[in-house]
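Dumping the structure here so I can ask a few things about it.
Rest of the complex left out; these chains stay put.
Per-chain residue numbering starts at 1, and chain names A, B and C are given in the order in which the chains are listed.
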Amino acid sequence: QDDLRITLIPGLTTDAFYITMNRGAQAAADALGITVDFQGAEEFDPVLQTPVLDAVIGRGPDAILIAPTDSVQMIEPLRRASEAGIPVITVDTFIDDGKYQDGAGDGDFPFSYIASDNTAGGRMAARYMANQMGGEGKVYVSNVRPGISTTDQREEGFKAEMAESFPNVEVLETQYNENDASLAASQFQAVLARNPDISGVFGANLFSALGAANGVESANKADEVTVIAFDAPTSIVNNISSGLVDAAIAQHPAEIGYYGVMTAYAVLTGNSVPVSIGTGFTVIDANNVNDDATAKFIYSE
Amino acid sequence: MRSLLNAWSWLFLILILGFFEIYAQTQTGSTLLFRIYNLQAISIAASQILLLGLGLTLVIVAGHIDLSIAFSTGFAAVVMALIVRTAGADAGWVTVILAMLAGLGAAALVGAVNGWLVAILNVPSFIGTLGTYGIARGAALIVAGGATVSIRNDHTRAFGNGDILGLPVPLVVAAVLTLVCHYLLKHTRFGAHTYALGANRASVERAGVNVKKHLILLFILSAFTAGIGGLIYTSRFSAGAANAGEPILLYAVAAVFIGGASLTGGQGTITGTVIGAFIIAVIQFGLVFCGLPPYWQFVAVGLVIIVAVLVDQSKDRLMGGKS
Amino acid sequence: MTTLLKIDGLKKRFGGNEAVKNVSFEVNPGECVVLAGDNGAGKSTVIKMISGVYQPTDGKVYMNGALLTGKTPEAVRTAGIETIYQDLALADNLDPGLNLYLGREAVKHVLGVPYLDRKKMREDAAKVMLSLGIVVPDPTAPVREMSGGQRQAIAIARAIHWQAGIVIMDEPTAALGVPEQREVMALIERLKKQGVGIILISHNLPDIFAAADRIIVLARGVVAGERRPAETNDEEIVRMMMGATL
């Protein structure tokens, strides 16, 4: 069965995380001698993802790997794939409750969910930050825009962990920057102007973190303010080396892609597969940023 | 003569469909055109663009623009979803319809504010509707508490994903509204005044038309069709999202302009906008269907948009009208 | 004979420039009042204040004794005043028919649903323009593509097509050919016979003398004098235009 064709639909095509995921998927495809296509929308948005998905279904691949852009809104569109006889596996994000094939819920049909849990990643960021700050101080989340499930979950996990385990850390209002690093920088400076004692920022995606780091740099506050980034493309890693970013919560997108394709292959060849595979996180900070072992977790560009 | 030449845009649409079909037949041995599923998917995508583009066409013909539809859609979607959710999973048709009316009311409110700003306070429409864009966005997010409002209701789901005589409901709704807007723009006094307004506001004012009222109605209409887009959205996805319309705004505007409208007003037709919406939906579907790598798709969409307008213009050259 | 239109002490200031300082006159039924005056004297500004396009800085306009000032162009038109503007005020993207009927479009009903009756409007436009001596080669073409005189004829047609009590004409023959100019002069006579009051603005002395019952000369925003054509001559009118008072 070497003419199998699997399509990987990322949350958006222009993000190092998903590009790295595709790299992992291609590695698996090469190993298996099958084909994996990469097709997606320009923004993380169900309105844009649905037409792409529809067209992919029209093309009729043997399986679909998808990072659904909304847990509720993508159920109906994905059901069409399932009804057309195309096995669905979700990667990075999930639909419904994320627990598949247990007979409960509207979105029970995907075979497997392979991801590092964004909420858990947010919690991890919170723990790291709180420890850096000695368990007290003011922090805020720099986020893209409301309504994006992955970044919303990171923020949610971050806030939940702070509330549960670090009562002395005050989490200020979230600031939305529309993916504009320049606005994120100006927002940090405004937050700082209001709260001169600010001691941490959690950048929920690349541009939020880049912008926050730049704001910290302009304010000469690199020593006082802890910046945590989610995801680890090279530009964030460079900022860790230079000390502007304290740590990055790196997911393992290549692994997700690799296991995704392997799982799909298993489904297509009639084998049973686990309904969920967790791929975990690596925290990259000044201590390990130059280790050879860390290099493989840095996202490709 | 004149109306026959509109055939050019149809021709272009048919050309790209033909191109994709040939590609599908020869390269993948499948078919694009002759599968109901594909046609349905394309027409649903086109409907969503169209619902934002219909009222917008009239606004643009009148020489204005409405950016706020990006969030009139979201506002309507969120308001409807909230009411359906509050009513519970087994809310009946009546409740659903009331929820839809409430959603439309929310959208129409945005439209009325736009009309007031543009018609009464003389705020340029670009900037006035950019303001209400922000306001409607904030309002939708505040009402929804920031997240998407998910609902579970069999009626809404049937409405959003069902079909009537084999045609998907969104397509049927868009088709009905298209007819209404086409009638309005082409066959009524309201439409004639809209064209005249785009060419020369003074001509309409001096002819004794109440231009302020006219403008207010235009912006309400625009918000209204966009709001219907929001209702369809909530029904299709069983969730109301404040962002529901935002990613489509640019496509809707593009559809109107591909359809022959111009920034300066006085031109444009509903038929043109329909063709524009379908051209966009077809290339988006077709490019993925053909497996063009994603970044190349941006380039291809850009090229097709330009070529669509060039084709549309070549008819003027044939008419020999210009220089 | 009751006064049809009474203009009382109109003033209009544009920023620092007082374009119309103090203008009063009356128009009676079946009478043609000519507003003469040099360029920039304020003639067009006066008639725009009558037709509701401008709100006067001061002063009032009455029609049949009822106050007209403050009304919209819509209300003024409904009250029975039609105006041919110097800049024509055409919708360039529409055909002559729609321009003729602008604001009062003809509709036909198909199964009870109203539709614009484009055919009727086009035919009527062609008819009215023909009565002015103008043939339009393509009546479906937008008026943007018409010659200067054809455009002016459409503007004239629009004003005379409706039963109006008063017709205001701001340089209606400026772009017209010789035969068409004669048609318009004949038209003014016909309207007068029907009891319509006319305000005519013109720079053409022979036309002024031919059409006028009274000539009101404006100079720099004020009425420089009023004459019956029989009591005066070209030279006096020109002298008054140049600013010599009374």
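Miscellaneous remarks
As a working rule, contacts are C-beta pairs under 8 Å (C-beta built on N, C-alpha and C of every residue); 3 or more make two chains touch, one makes a residue touch a chain.
Owing to the predicted nature of the structure, the values given are computational and were not obtained by experimental measurement.
Counting every protein chain in the full complex of this file gives the formula A x1, B x2, C x2.
Basically, only the chains that are shown with their structure count from here on.
If touching chains are joined by edges, the resulting network of the protein chains shown is an open path.
In whole angstrom, the spacing between the mean C-alpha positions of subunit A and subunit C is 71. With centres set at the average Cα position, the gap from subunit B to subunit C is 43 Å. Among the residues of subunit B, none is in touch with two or more other chains. Residues 28, 30, 32, 35, 37-38, 41, 44-45, 48, 141, 146-148, 150, 152, 157, 160-161, 233, 236-239, 241-248, 281, 284-289, 291, 293-295, 298 of subunit B are the ones touching subunit A in the complex. Looking at the complex, you find that subunit A touches subunit B at residues 13, 37-40, 42-43, 45-48, 50-52, 54-60, 70, 72-77, 84, 106, 145-147, 152.
Across the complex, subunit C is touched by residues 2, 183, 186-189, 191-193, 195-196, 198-200, 202-210, 266-267, 321 of subunit B.
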